[in-house]
Structure formats: structure tokens, C-alpha cells
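The complex is shown incomplete by one protein chain, all other protein chains being positioned as in the whole.
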């Protein structure tokens, strides 16, 4: 199934696209291994330098913030916990809601699906003040629970799980019923294993979503112990302008590169599941 | 296909969920129709008040910002243009990339798919400074192009289009080829009409995504003429604290309610496509 | 009391379609019954009501002395083989077969023994570790059978299990199912649209049309004495020729051909049926026709011709030399004829 005449053109466009995406990351990494003086004088780097361990060590261990108490490592841990919690709960809750919507044929299933769908229109940014009020009334500011809980419902994930469940043939459920499976067993023994790929993909999306949250942790946390990576990013890019020393550009890039690692980790761990699923559904 | 014993419990849980989602919106709307004094003294309202036209009129027409030149209407228009541009281009580009990945069987298709997928890990928040550098070098700060362009690639949408295209039987392409369709016609005459639902759903998701952007327009725009709704939200919630007058709570809620309208509009317009598609794929 | 009893079973779908209408049927222990009919006639719905996968609108089903109308499918102790097999795609063949046993809380050791025994019986013991996607159509079919057998249910339900196989394999599996059923003696109901499967498999056949049972009987009874015009046309391949005719004074008039029927009353609007292999072709036949099309089937051939404007077919040995365009002579014997009243379709 090839459209030959277009192939060469496509290749060129795609290779350009790849460069466009990969080069900035490489530049950032290369620059993060140089010392601040050479970056200041010579600009971004393409080749590796020699300050790798110094820059990365400083970023990870130097204490910062207004109280000079929080390290970047701490922020990575916070972001990781938050993203992990959000992603896990989002996936679990969405999979179960979708199950209820597809397999329990009560009269309200369609209106309820629409209501869930409509909540897409009210992202966290819009409902951020009411959410803050509730969470603070519950005494959850400056806790991981408070960071995670208001973000665990996902209309998007529910929608995609629903569409996926609908492609599973009815006979599978019927056969499972005759084999003595109740509704809970059907979910555990059939839907979850069959939707492995979907689960992995959703987990990755939601992890990145949680990881890149900015506004919510900003509002939720007053204690620097709960600061996250993205918040830290703003800080390292602003606080240094106030100093008299050189802008610490090398450390900044080191911070950016480090901030990419947790999501990469998640993909590496989940990719086996994911690739397996992709190959099985391959045409 | 009913699991009867669970039905009543499910109903109760679901109705509670509905209330949980709908009540905050109703409270916001009811409160937005009261004057500031009664809100100040009596708190949030459940019933409608009499200041509807006054509050909404003020929000829409009063000039604000540091330069006292930008109105909320202007911000709505900006957000709408930005969201529309992002959503349209994201959907078009993703659909076409997915088409290339699924139907053009060149050797690099799988690695390229993975590269695209990996970019999920680098959301705008992470690459915001390099992006800013490029856009400002191109002279695109304070333009709609600058607001929209860096956000038009979507790995998520590409992924879902790819998965959808893979469910279309090969015979359809083969039959179309024998009927004289070239690769462009196949995309226009077959893939687009068949993926209507997907297009509508993606458009809605991406519209909301674009509409709720905060960090990017904040960094991109220095001219108040390009401010967006979400930025305005921060402003109306902060600037009034500085005044000596009563907090203008009624207007704030009116602003929130108004800010929900553009996404609602999009759903209302696209729902016919969307529902039709959902019904057709119904089991 | 019979092993399985259906009493006035009716199924009306929420949209108002009546899929099954007041059907009553008794099935004895160990019997092999086939439901046959065209697609959409309600035969699958009836089967699914017995399995518990469809609600029963009206009527009563009892199995082994107990009314099972409101018993959950998982507790009816029936096993079903689906048309698409419905194998569990993420489980190995072993787990596909073991799943139902596990849910019944049977010990691991016993499950192992049972699955291995059945796998040997069906010659799939080499495949136990494979996933369904790695099996051929015939192997999937066997696994689906094995999954049903291993549970040792009260009753087997087959929902067109052979229709996804190719012709050769279908014949082979048909024989195998018949042998297995004989060997195990489990009451079985087999749903099919293929009259050949029905004739060869069933101890009794239930012919269903539009949600109504048209006839119940042994294959021989149904073939040799169809109760209605529908059964006459549906059972037998190539299908029975039915000529519209008028019967006066014991003589049927089909176009210009007259056939003498003994002792028949006058019918204004009748159908005279005769099976293609009951038309006697010989050089001294009374009637003459032209062969429009000849289908060669190996040992037999089928000739398509017309009397007046009514098409009919004859089946004869391919040793006879007859080509499209030739004329041939034939007789219709009154003893081989089936007569139906067109007003209600019933046998006269």
C-alpha cells in the first residue's frame, strides 16, 4: 500500500520535522554542560562542554526559594508524586465510569454521558477559585491530597475509554456471563487486560498533564516544601535576574533537561505494554 | 444487558455526581445576578437576583487594564480567535500527519510515530522559553499568529487519529483506488467524512485547550489589546483588591459565567455532527 | 415432564418488533434439536432466551424441572458456542477453557485434569499455551467447543458455529459435532440457517419463520411431508419447485400442462410442489421443455427451465448428455407431488 510518487517529498518533510523537534532539546542539553561564562559570551552550544557534573550537582542540591530551604530534588519528588497520583486516579476513575456508561443500560446513561462530556468545558483554570475554596475549607492546602484530588476526574479519558469499550464485541460479555463472571470480574478479567494499550496511553497523557500543572499548585501551596518543578522553573528564571552575578544559564538548562526526565521515565516503563498493544492492533 | 442489583446504587451515585458538577455553576450564575452589597453581606446565592443587566453590562463594556483601554468583550474575542485558530490547525495537521503515518508505508513510519509521541513529554510549559525566543525573533509577539502557531502541533490528536484510521478496513482504500481515487481524494472523500465524530470531538477538546491557555499568552503579549479571558480572570481577581470600594463579586461571577460561553457555543454548533457519529457507532 | 420445556414463549423488543411469537416446545434429555430458518426469523433470539442472554417477554422456560426465567445466565448451567466463537483474546487456550471452571471454584488440579482431557478429545492438546489469534479457523472452533464441553453443562447451545468456516472444514466439523454429541449424550440445541446442517445433525428439526414454529419433526418427516409451503421451499437443495396452479376435477393446470392428481378437491389458487430430483426425465416423457441453463455439479447436474412463465429446476445424473438449449421430455408423477393452498400456505 504505497503511494510511491509522494514518498520522497514526504521523507524530506518528515525529516525536517524531526530536526525541528529534536534540535531544541539537543541544544538545551549541550548548553547545560557548559559554564555560564562561555554561554554568556558564545551563546547556545551544539557540542558538549565540561561543566556537566558541576551544573547538575548545583541544580539538584542547592537550596533555594524565599526560605532558602527547598532543593530542586524536592521539587522533582513533589511533581512526581502529584503527577503519579493524578494519572493513576484519573485512569482508574475514567475506566470505571466508562464501564458504567457502556455496560449498565440504565435510562440516564446518555444524558449522564453528556453531562460528563460538558465538564470538559469547565477546565480547572475556569473553576479554580471555587475549587480552591472547597479544598481550603477541607483543610487540604499544602497537602498532596489537595494537590491531586481536584484534578482526578477526566472527561477526556472517560470519553476514550467509552469509545474503546464500545468496540469490544457483545459476545465476549455474554460468553463471560455464561462462564460465571459477574460484572466486577468482567471488568477485572476482561476490560482491564484488553485495554492495556489504552490504559498505558492514558496514563502517559495524564502523567504529563499532571506534571505540567502550574496554576493549581501555585495557588494551593504556600509551603515551599510542596513546590513543583514547573513552579520552580518560573523561580529560577526570575530570581537570578535580581542578583549581581552572571545569569546562571548553564544551571537553567540543566534544570530544564532534568525536568524532562520523570515523563521520559514513565514512557520507558510503560512502553512495553504500549508497544505490545499497538502491535496487536496493527492492521 | 443489565446488571440489575447494582442499578439503584449506581443511580444514586450518579445523581450525586451530577449535583456535584452542576451546583457550582448554578451558584455562580445565581450570585452573578446580585449586587455586591448583598453578596458581601449574605454570601453566595441560590436564587436569581435583579442586577443581571447591570453586572453583565459593566463586565462587557468597562475598560480596564493598566492602560484602561481593554474591555472584557475584547478579551473574549481574543480568546475566541486564539482557541479557534489552535483547534482548527491542530485538527487539520493531526489528521494529515496520522494519514501519512498510517497509509504511507515508508520505513521510518514507526520511529517517526514514536518521535511524535515523545513530544507529548515536552508540553508548552517546558519549552516555553525557547518557543518565546523563536517567536520573538520572528517578530510575532503581540500578534494572533504568535499566539496560535507554537501550539498547533498535537501528538495526542495525531495518536487518536492514527488509532481511528487503523480501524478503517484496507478494502475501502483498495476499492477507492480501483475507482480511480488518488491519495489526496481518498483523504478528502473518505477519511474526513468517516472521521466526522473524531474531528468534532478533537475540535472541542482542542478548543477548550486553546481557550484555557494562560502561561503562553501571558508571556507572548505585552500589548493589552491581545489579552485573553484567562489572563483577564487573574486581573479582575487581583486589581480590585487594591481599590477602596467593595470587592466587585457580582461582576466577577458574571465574568466567569461569560467566560464559559464560547466553549458552550462550540459544543452546541458541533453537537449535531458529534451525536450523529456517536449514534452510528452505537452498538 | 420433558428436560427442557418452552411454554408460549414470546419476545417483543422495546421497539415493538415481535421476534418470537407464542412458541411452545419440549426437548428430551440427550436429544439433538436443530432450529433452522432464514436470517432474522427469531431462531437465535429463542436460543438466547434459553441461555438467559435475552429477557423473556412472556411465557415460561423450565430446565430439568426448574423454571429458569429469572435465573442469571451464569447459574443456568448452560454452555454456548457463538458464531464468532467469542474466545477470550487475551487468554491462552488453556485459560479460555479453564475460566468457567475457575469461577465455579474448582480446585486447580481438577481444572488441569478436565482441561487436558477435553483438549485431548478435541485434539487441541498441542495448542494449550497459544493465544486465540495464533489459531486457524478450525482450531478456534475446537477451542470454543472445548470451552463448552469442559464445563459439563446441562445443555449445549450452538449459535451457527460453522458459518465462519470454509466449505470443506464445515463438513468435517459437522460430522465431528454429531459424533461428540452422540458420545457425550448431552442435550443440544443447534441454530443454523443452512438446511443441510439441519438435516444431517438433528434428531429433530424445528423450522422457524417470522418468529413462529412452522413444523417440528425428524429430518425425514420434514423432508418427505412438509406441513407448509415455507417448509417445502426452505428444506431441500436445490429447493422444491412450486408451480402456481388451479385444480379442477382432480387435475392441476400449470400453463398448458395438465397433471392428473387422484382424489383432490378443487382449489382456485394452489401451489403444486415437486422436488427437482422427483421430476422423471426420459425419452418417452409426456411433457417437453427447453433447458435454459445447466449447472454441472460433478455426479449430478441441475437443469433450469420454464413451464409457461414459471421457472423450475430438475436434478439428474450428469451422465445424461444435455446442454443448455436442448429440449428434454419429462413426467410428473402424482405420488411425488406436494400440494399447498396458497391462501394460507398449508399442505392440502
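Each chain gets a letter, A, B and C, in the order it is written, and its residues are counted from 1.
Simple rule for what comes next: a contact is a pair of C-beta atoms (placed from the backbone, for glycine too) under 8 Å apart; a residue touches a chain by one contact, two chains touch by 3 or more.
Computed from a predicted structure; not experimentally measured.
Undergrad: For the chain omitted from this view, which of the shown chains does it touch?
TA: B, C
Undergrad: Looking at B:57, B:145 or B:175, which residue reaches the missing chain?
TA: B:175
Undergrad: Tell me which of C:74, C:139, C:195 or C:264 is the one touching the absent chain.
TA: Looking across C:74, C:139, C:195 or C:264, the contact with the absent chain belongs to C:195.
Undergrad: For chain B, which residues touch the unseen chain?
TA: On the chain B side, contact with the omitted chain comes from 169, 171-172, 174-182, 185, 189-190, 193-194, 280.
Undergrad: In terms of residues, what is the contact footprint of the unshown chain on chain C?
TA: 38-39, 137, 166-168, 171, 175, 178-179, 193-196, 199-200, 219-220, 223, 234-239, 275, 277-278, 293, 295-299, 304, 315, 318
One rule holds in what follows: only the chains that are shown with their structure count from here on.
Undergrad: In this assembly, which chains make contact with chain A and also with chain B?
TA: Expected: no chain.
Undergrad: If I count C-beta pairs in contact for every pair of chains, which pair wins?
TA: Result: the chain pair A-B has the most contacts.
Undergrad: Which chain's centre, taken as the mean of its Cα atoms, is farthest from the centre of chain B?
TA: C
Undergrad: So the centre of each chain is just the mean of its C-alpha atoms; given that, what is the distance between chain A and chain B in Å?
TA: Each chain reduced to its C-alpha mean, chain A and chain B end up 18 Å apart.
Undergrad: What is the distance in Å between the mean C-alpha positions of chain B and chain C?
TA: Result: the chain centres lie 56 Å from each other.
Undergrad: Residues of chain B touching 2+ other chains?
TA: none
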